[in-house]
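All protein chains but one are shown in place.
Chain naming follows the written order as A, B and C, and within any one chain the residues start at number 1.
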Amino acid sequence: MENKVALTGNEAVAEAMRQINPDVVAAYPITPSTEVVQMFSSFVANGKVDSDFVTVESEHSAMSATMGASAAGARAMTCTSSQGLAYMFEVVYIAASMRLPIVFAVANRTLSAPINIHCDHSDAMGIKQSGVIQLFSENAQEAYDNMIQAVRIAEHPDVHLPVSVNYDGFITSHALDILEILDDETVKNFVGVYKPEEYLLNVKEPISMGNFDMYDYYFEHKYQQVAAMEAAKRVIEEIGKEYEKISGRKYGLIDAYKLDDADMAVVVMNSAAGSAKGVCDELRAKGMKVGVLKPRAFRPFPHEAIADALKGVKAVAVLDRAETFSTLGGPMFGDVRNSLYDLKNDIKVVNYVYGLGGRDLRLEDVEKVYNDLADIIKTGKADNFVRYLGLRE
Amino acid sequence: MSKKVLEIRWHGRGGQGAKTAALMLAETIAQMGKYVQGFPEYGPERMGAPILAFNRISDEPIHIHSNVINPDIVIVLDATLLSEKITEGVPEDGIYIVNTTKTPQEVRKKLNLKGGKIFTVDANQISLETIGRVIPNTPLMGAFIKATGFMPYEEFIENVKRELEKKFRTKPEVIDGNIKAIERAYREVKGE
Amino acid sequence: MATLKELSKTKERFVGGHRLCAGCGHGISVRMILNALGDDENVVVGCATGCLEVATTIYPYTSWNCSFIHNAFENTGATLSGVEAAYKSLKKQGKINDDFKFVAFGGDGGTYDIGLQSLSGAMERGHNLVYVCLDNEAYMNTGIQRSSATPMGADTTTSPAGKVIPGKQQPRKDLTAIMADHKIPYVAQTAVSNWQDVHKKATKAFETEGPAFINMLSPCPRGWRYDTPNIVEIAKKAVETRFWPLFEVENGKWKLNYKPKRYVPIEEFLKPQGRFRHLFAPGNEDLIKRIQEEVDKEWLALLERCGEEPELPPR
């Protein structure tokens, strides 16, 4: 059934989109996700998909048109990066609030200024409070798999939220990788035909969407989104199990790597998780009890699963590929530390901000992190808990 | 709640000046050295829709920022607004000041009100004759002073003058008109 | 052309119970535009943030007797593009069978200014939709701030008539011409005062294959400060003084729809409005002259575009 192929991350995402065959795609090119837009255009031009491709004049309009299509009853997708996502920011919030099951790919790239086209997660972190589901992908395989599962997660009746699929710009988007893709029919059956419950083009039941709330209703409508996010945790796992049946690949909220007996753990998302696993293996061979925790879902944040996976470790390093400029480190650090707060032990949690603007995360850097953790365990001290990895200090 | 804070609710229509009146009353009373708040309820409703505005007055700093639920005094800018909404949350001894040609007895009947004190004044006619157009908000301030005895009348007028002079320095006729309107409403307001 | 007798028997797609100001031009304008649709036609309305949207969809009430979507302030063009793209795609795939029309409403803020890019994109891409700008010449929803549609000299809260600067200093942007330059099949300018003109143009716009744009003068009694009941009179003055000419551009061909018979000086439009009151103070005669010159210049340019004899009526 499965085919091993060599594709870049962008190609893998575009391939998933071709197989999903959405009704509408509206997108605007931006490095490093441009190729997805180009490849999808050629699918449309060559009749490989039924989709209508809207060549919008900006990312703001890309998300707006995708929303219009989704509200109209279409399965709708877009993709972007960096400034494009920042420009979409306003409408991303509205898409989540209007509960539109849009799937959008984000090839992660940093934000200006200075202008820089390379990878970090500043773009994605900008929308972490928008109400969209955020999945992260270690490699092209996961980006491909996440795209397909995202459709089902977004459209699940208990969820009805946009899902963004993140993968590292250039590192994943432009690097050729070997992955297994499903055949068209399997994907078609897995995603199924989208049957919206309520939509603008329903002549029998016209609908008003995007209405005005006063303080007598707004709070409750916001809580509905909270409930949907809560439900999404269950749904992500359910869809993951279903996907495992057709792909043989396991997907949950987190990926716990060699954590069962670990004393120390690194928490890290996207491509760097792969590097961390490599270092982890080497250190294990040397007898160090180390592990890696890779959140796959960042929103909703799987705090229960994370607390459970880390409850036995003594020291944790959270690796953030973004800053918050709060002087309290990266965005994931707070979330992870918060998740561990109620555990009845004394886990030391430190933060490393790394790889901003595409700075390479070297294996020595990861090894240094593990060694630092070993020191922390030995001394019982974790001073200076916000640290910078690979920075000339 | 201990009632050290005097609370006022204004009922008007969008565009009638309820918010302006609430702010102006607050500014005027602030000159006495009292602590005041004046704020409207912001809704999507447009010109002509029933709207609310509020005041709080106290001898001590006011820290609360919640809505006024149980006003001591209700001021109605438009007689067509007289309905059960006017009396909502008002205590037994509440004071009502209504812009209408009706008598307090007629308003009492209309509101089906047992307690409270009702005052009426034809602020429309007064403003038309003194200011030249129907803006009932300033004369109602005169009615408020008479009805509540909140501060000495002379002092109030001096304070209002100062406020008006800030806003209409170049238009003395507007200041005069408003002062006359307040004076007349002070004299003409009818109690039970 | 349908008579009012006939039209009054048709479906009302914009109903009462909305909370626009008493006497708001937009209520009238929207009813007129939607009335150009047949009873059996399906329509999706898109609406930019603004007075119209805020006052007509206050949860749990909607005044729209059809499908309706509001997204944000500046993206109605894009949002409705997406709706129309979905329609095309679903129809092509046989997932839906019914026919639909699409119409977007935006104020001059959502159209001339913050939404111009999104509108331009939607028009350029050729979506089959009608965009109607309900132009009341300022940002009324936020409390009467100047827009690029605000006429020269107008007193607004961000172009106040002060001691040094007497109101807005710039003439308004010619959005209708900008839209015509998109070379879309149908562009028209109309005014709420001329219901037959509105009806004809809305009908044409809905029948157009591809994008259509209508710029409709829709006065705001609060922002313009005229006597609320006189809306038709005030909009008529805009037309009669040539301040707001009625014309259309069909497949690139400009056509003047109405030529005032006599000369009506711009003062007659300006005088009844509080926003221009300061222009009539002694010493400001020059400003009115400048406004008149601007109107004359634009009128001559329009006559030329429409292939009409250049003429300024005798004063």
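Here, contacts are C-beta pairs under 8 Å (C-beta built on N, C-alpha and C of every residue); 3 or more make two chains touch, one makes a residue touch a chain.
As a working rule, contacts and distances are computed from a predicted model.
Of the candidates "Pyruvate ferredoxin oxidoreductase delta subunit", "Hydrogenase formation protein HypD", "Branched-chain amino acid ABC transporter permease" or "Glutathione import ATP-binding protein GsiA", the chain left out of this view carries the UniProt protein name "Pyruvate ferredoxin oxidoreductase delta subunit".
The shown chains contacted by the absent chain are A, B, C, with contact judged over the whole complex. Taking the complete complex into account, A:Pro206 is the one of A:Pro32, A:Gly126, A:Gly169 or A:Pro206 that touches the chain left out.
The chain omitted from view is touched by exactly one of B:Thr80, B:Asn112 or B:Thr170, namely B:Thr80. Touch with the chain that is not drawn comes from one residue among A:Ile115, A:Ala227 or A:Leu391, which is A:Ala227.
Residues of chain A in contact with the chain left out of this view: 97-99, 157, 160, 197-198, 205-209, 211, 213, 216-217, 220-221, 223-224, 227.
Of the residues in chain B, those that touch the hidden partner chain are 13, 48-50, 78-81, 83, 100-101, 106. Listed by residue number, the positions of chain C touching the unshown chain are 4-9, 12-20, 22-28, 31-32, 56-68, 195, 228-233.
Here is the rule we go by: only the chains that are shown with their structure count from here on.
Chain A and chain C have CA centres that are 43 Å apart. Remark: chain B and chain C have CA centroids separated by 40 Å (rounded to whole angstrom). Distance between chain centres (mean CA atoms), chain A to chain B: 57 Å.
Touching of two or more other chains is recorded for residues 212, 214 of chain A. Chain B has residues 44 in contact with two or more other chains. By the touch criterion stated above, chain C contacts chain B in their complex at residues 19-24, 51, 54-55, 58, 221-222. Partner chain C is touched in their complex by these residues of chain B: 14-15, 44-49.
Listed in rising order, the residues of chain A touching chain C in the complex are 23-24, 26, 50-52, 54-58, 60-62, 64-74, 76, 90-91, 94, 98, 200-203, 206-214, 217.
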